[in-house]
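Missing here is one protein chain; the remaining ones are kept as they sit in the complex.
Should a chain be cited, it is by its letter among A, B and C, assigned in written order, with residues numbered from 1 in that chain.
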Amino acid sequence: MRPEDRKDPTAAFPDGPPPAPGEHRTDPPSRRARIHQILEQPSRTDRLSWAVELGLIALVLANVIGVALETEPALHAEYRWEFFLFDALSVGIFTVEYALRLWVSPEGNPRKPPWRARLRYARTPMALVDLVAILPFYLALVFPLNLQALRVLRLFRVYKLARYSPALAVLMSVIREEAASLAAAFSILAILLVFAATGAYFVERAAQPENFGSIPEAMWWAIVTLTTVGYGDVTPVTAAGRIFGAFVTVLGVGVAALPAGILASGLADHLRRRRDHLRIQFRLALEDGKMDLTEGRAIERLRGELGISHDIARAIYDEVLLKRRRDGEVVCPRCGHRIRRAEPAE
Amino acid sequence: MRPEDRKDPTAAFPDGPPPAPGEHRTDPPSRRARIHQILEQPSRTDRLSWAVELGLIALVLANVIGVALETEPALHAEYRWEFFLFDALSVGIFTVEYALRLWVSPEGNPRKPPWRARLRYARTPMALVDLVAILPFYLALVFPLNLQALRVLRLFRVYKLARYSPALAVLMSVIREEAASLAAAFSILAILLVFAATGAYFVERAAQPENFGSIPEAMWWAIVTLTTVGYGDVTPVTAAGRIFGAFVTVLGVGVAALPAGILASGLADHLRRRRDHLRIQFRLALEDGKMDLTEGRAIERLRGELGISHDIARAIYDEVLLKRRRDGEVVCPRCGHRIRRAEPAE
Amino acid sequence: MRPEDRKDPTAAFPDGPPPAPGEHRTDPPSRRARIHQILEQPSRTDRLSWAVELGLIALVLANVIGVALETEPALHAEYRWEFFLFDALSVGIFTVEYALRLWVSPEGNPRKPPWRARLRYARTPMALVDLVAILPFYLALVFPLNLQALRVLRLFRVYKLARYSPALAVLMSVIREEAASLAAAFSILAILLVFAATGAYFVERAAQPENFGSIPEAMWWAIVTLTTVGYGDVTPVTAAGRIFGAFVTVLGVGVAALPAGILASGLADHLRRRRDHLRIQFRLALEDGKMDLTEGRAIERLRGELGISHDIARAIYDEVLLKRRRDGEVVCPRCGHRIRRAEPAE
Partner (left out) sequence: MRPEDRKDPTAAFPDGPPPAPGEHRTDPPSRRARIHQILEQPSRTDRLSWAVELGLIALVLANVIGVALETEPALHAEYRWEFFLFDALSVGIFTVEYALRLWVSPEGNPRKPPWRARLRYARTPMALVDLVAILPFYLALVFPLNLQALRVLRLFRVYKLARYSPALAVLMSVIREEAASLAAAFSILAILLVFAATGAYFVERAAQPENFGSIPEAMWWAIVTLTTVGYGDVTPVTAAGRIFGAFVTVLGVGVAALPAGILASGLADHLRRRRDHLRIQFRLALEDGKMDLTEGRAIERLRGELGISHDIARAIYDEVLLKRRRDGEVVCPRCGHRIRRAEPAE
C-alpha cells in the first residue's frame, strides 16, 4: 500500500468532470433504449436529451402562462383562436410524450413482461400527472363540458415540472421525514387558533358584531393575525380586544413560522447527511492511495443520485485528499489523526 | 465472534415490522387490564384499541366544530335542539371514558393501593382536562349559569387531543429545554417594544393624538409592526415617524421571529439526538454480529418510545449494518474505521 | 481503578441538587460581604437574596407600567399625586440599591483598593443604567427641565432588568459571535431596499406621485413590504408596479427574515457547545470511576456559569454514566467504544 502512495492518487478522477455513464456504452442502444435514455435519463453530456428536456420545460411554462392569460377577458376575446391553437399543439406534443414514455417504460423494468411494466408505469404519480395534463382536452371534444373549468384544469400542467427538479424530490422526502414535527406544529397552531378566535369572539363581539359575531367569523381574524398576514380588514378596536390581540400575537407569531423552520433545518440536516455519505465514499475509495476508474465511476453515479453539485463534490474530494497527503501513511478516515504505526514499542 | 459474522445478522429484526409487545402476552389479560390496554396503550396492531382512539379523536373534533358553529346565531336558532342532543351525547361518552380511565388507572401503577393510584391519576393534567370537558355540563344542570359562557368552555375539549399526539409531547419537551432561550427572546422583544412605543409616542404624538396619544396606545402600533402583522389601522404619517418606524422595523423584524427559530432548531436538535440514541442501540446490538430476538424487541420498544417512524428506523439500521459488513472484522462503531488487529503484535 | 468501579460512582453528586457554594462557608460573612452576596450573587437557596431580587424586578416592572400609564392624559390628570409619590418612592429605593452596590463592590474585587474597585464598578454598563434610572429625578429637583421628556426617560429603567437574565447575556454573546453574518444580512437587505425603492420610484411615480414621488418616499413602501409588515397604506396600483412589487417581494421576503434565522441557529449552536463542554467535564470527572466532592462542586459551579438547567445537566450526567457502566472497563470517552485491553496480546 505504501509504494502506491508515491503515485499520483488523483490520476483516475479529478482531471476534469468524470465521464457520464452514457459515454462508456460501446454497443449502440436499440431505438427504444435510446428514446428511454433521452426521456428518462437526461444528462448534460447528451445534447439531444438535454434539448428535449429544456423544450418540454419551456412548453409547460408557456402553457401555464397561456392559461393564466386566457382568463383575462380582454385577451381571451381578442386571441381566442390563437389560444386554442396553442392548446391543441401543446396537447399534441404532450400526448406524443406520454405515449413514448409509456412505450419505453419496459426499459427501466426489464425483468417484467412489457405490458406489466407499462401498467406499473401508468400508475406512477408522474404518469398520472401527464395523463391529467392531456385528458380534459379529449374529453371536451367528446362531451359538452364546462369549458371555463376545463381551461383552468390545464393549469395543473405545472405539476409536470416536478419531474425535472431533483431538489423538489429532496424537499418531498424531507417533508416525509419531518412529518411528525410538522404535524405537531400544525396541531399547536390549530389549538392556538381556536384559543385566539374564542377569546376575540368574547371581547370584541359587542363592539363589532359583523366581524366577531361568531367563532367561525372570529377565526378569519385569528388566521390573518397569527400567520402575520395582517390584511387589516378585521382588527380589534376595543381596548380589551387590543390587549388580547397583542397577547395572542406576541405569543403565537412564532408558531405559524414553525413549519418553515422545521423544513429548513430538516433540509439542512438531510443535505449534510448526503454530503457525509459522499465523503465516506471518497475516503473508502482513497484508502488504498489511489482512485481507480471503477471507483471514480461509482462515485460519480452516487454524486448524481444524491443531487450534489460538481463544485461541492470537488471540494469534498480535495479536502479528503489533502487530509490523506498531509498525514502520510495511515490515518483515521474520520478524524484525520495520523496513527504512527512505525514507532518503537509497537 | 467471527464465525457468527457468517450467519445472517438480520435474522431477528428486519423481516417486517417486529411484533408489538402486546402480541407476546400468552395469558389472557383481565377485563380491567384489557380496557387499560385499549384506552391507555393504543397500538395499530390492536384493532379495537385503534378504533376507540380514532373514534374519540373524531368526537373531539366534531365537538369543537359543533361549538364553533353554535355561536353562529342563525344556526343556533334553527338547530338548537340538535346541538343540545349532540352535546349531551358527547358528554355521556366523555363521562364513560373518564370513569373507565379512572377505574383502570391502577393497572399502570400496580404497586400502589388502587384508590391512591386513582387519586394520583385524577391529578394528572390529562385527567383534569377530561374532567373540565364534562363538568360544565353537569354544573349547568344544577345551577342557573351563564349558558353562553358555558357553551364556549366546551371548546376547551380540544385539549383532549393532546393525549393522542406524541409529537406534541416532543414539542412540549423542546419548549422546556429551550425555556431559557425563549425567555431571552421574549425579554428582548419586550425591551424593543417599550423602545418602539416610546419613540413613536414622541415623534407621532402631535400628528395623530388619537393613535399615539400615550405609550400604551403607541404599544398597539409597536406590537402590530414588530410582529410584522401590519394591519395598517395605525401607521406613522410624519416623515420623522416613518424614519423611526423604518429603523425600528428593520432592526426588530427578526426579533419577533426568534422564538420560532429557537423552537425549530431546538426541535431539529432534539430529533437528531433521538436518532443518534437509536443508532447507538443498533450498533451495540449488532456488536456480536447478529441481533437476537430480545435485542430486536428492546430496540422496537425504544423506537416506539422515541417516536421514530419505521422508515427512519429501517434506514438507520441499514446504515449500521452496511458499515459493519463493509468493514469485515473489527470496526470502530463510531467512525467506521477498520481496526486491522491481525497485525504485528497479535 | 477497577475495584472502584464496584462502588457506586454516583455517591458524590447525583443525590439531589448539589449544595450551593454559599452553604459551605462556615465562618459568618461580614455585613458588607453579606450584602454583596444578597445583591450580586442571588441564589434560590438564599431566601433573603431571592426575595430582594424578586422585589427589585417587580419594582422595575411596576415603574415601566406606571410611566406608560402616566402618558395617558386622563390618568395623569386624576392620579398626578399618586404617580409622583410612586416615582419618588421608587427613586428612593433605587438610590439605596445603587449606593449599596457601590459600597459592596470591593467584595468582588478584593485585590484593589476599595475606591478603585468602586470607580471601576461605577463604570460598568449595569452601574451606568442604575445611575441613569435615578439621576433625572434629582436633576429635575434642581433645574427647571422639560418634565414630559424626563418622565419618559424613566422608562429606560426597564434596562435594569438585563442584570437578572442570564439568557440575555447569552443572546448578547451570540450577537457578538454572529456579528459578521448579521452585518452581511443587513448589507444585503440595504442593497435590496435601494433596488426596490428605485424600481418602484420608476414604475409607480406617474400613477402615485404622492407616495412614490422620490426615492426616499418609495423607500417607505420598500421597507414596509420587504419586512412583510405590509400596512397597506402605500401599495402599487399599476400593472407594472404590481409585477415589480411581486418580483421584489418573492425574492426579498427571505432576506428580512435572515437575521432572525442567523440568531436562532447561532443560539442553538452556542447552547450545544455549552452542553458539550459540560458533558466533557462529566466524562473527565468520571474517568476514575467515581465523582468526588471537589469534582461535583466544580461541575455544579460550571453548570451555573453555563446557565444550563438542573434537568438538562442531570440528563447529560445520566447519559455519561450509563455509557460508562454499559461498557465496563475502558471506553473511548467520545464514542463509547469499548477498548478490550484484556485480550490476547496483553
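As a working rule, a residue touches a chain if its C-beta (ideal position, glycine included) is under 8 Å from a C-beta of that chain, and two chains touch if they have at least 3 such contacts.
Every value quoted in this text rests on a predicted model; they were computed, and no experiment measured them.
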item	value
Sole residue of A:180, A:263, A:291 or A:321 that reaches the chain not shown, by the stated touch rule	A:263
Per the touch definition above, residue among B:42, B:106, B:216 or B:230 touching the missing chain	B:230
Of C:30, C:45, C:124 or C:198, the residue in touch with the unshown chain	C:198
Among A:122, A:140 or A:161, the residue in touch with the chain that has been omitted	A:161
Residues of chain C (touch criterion as defined above) contacting the omitted chain	176-181, 183-185, 187-188, 190-191, 194, 197-198, 201-202, 213-217, 219, 225, 228-232, 235, 242, 246, 249-250, 253-258, 260-262, 264-266, 268-269, 280, 284, 332-335, 345-346
Chain A, residues in touch with the chain not shown (by the definition above)	64, 67-69, 71-73, 152, 155, 158-159, 161, 165-168, 170-171, 186, 189, 219-220, 223-224, 227-233, 256-261, 263-265, 267-268, 271-272, 307, 309, 311-312, 326, 332, 334-337, 345-346
Positions on chain B where the hidden chain makes contact	228-232, 261, 264, 345
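Please note the rule applied: only the chains that are shown with their structure count from here on.
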item	value
Residue-number overlap at the chain A/chain B interface, same or different (half cut)	different
Centroid spacing, where centroids are CA-atom means, of chain A and chain B in whole angstrom	28
Separation of chain A from chain C, taking each centre as the mean of its C-alpha atoms, in whole Å	39
Residue numbers of chain A (touch at least two other chains)	228-232, 261, 264-265
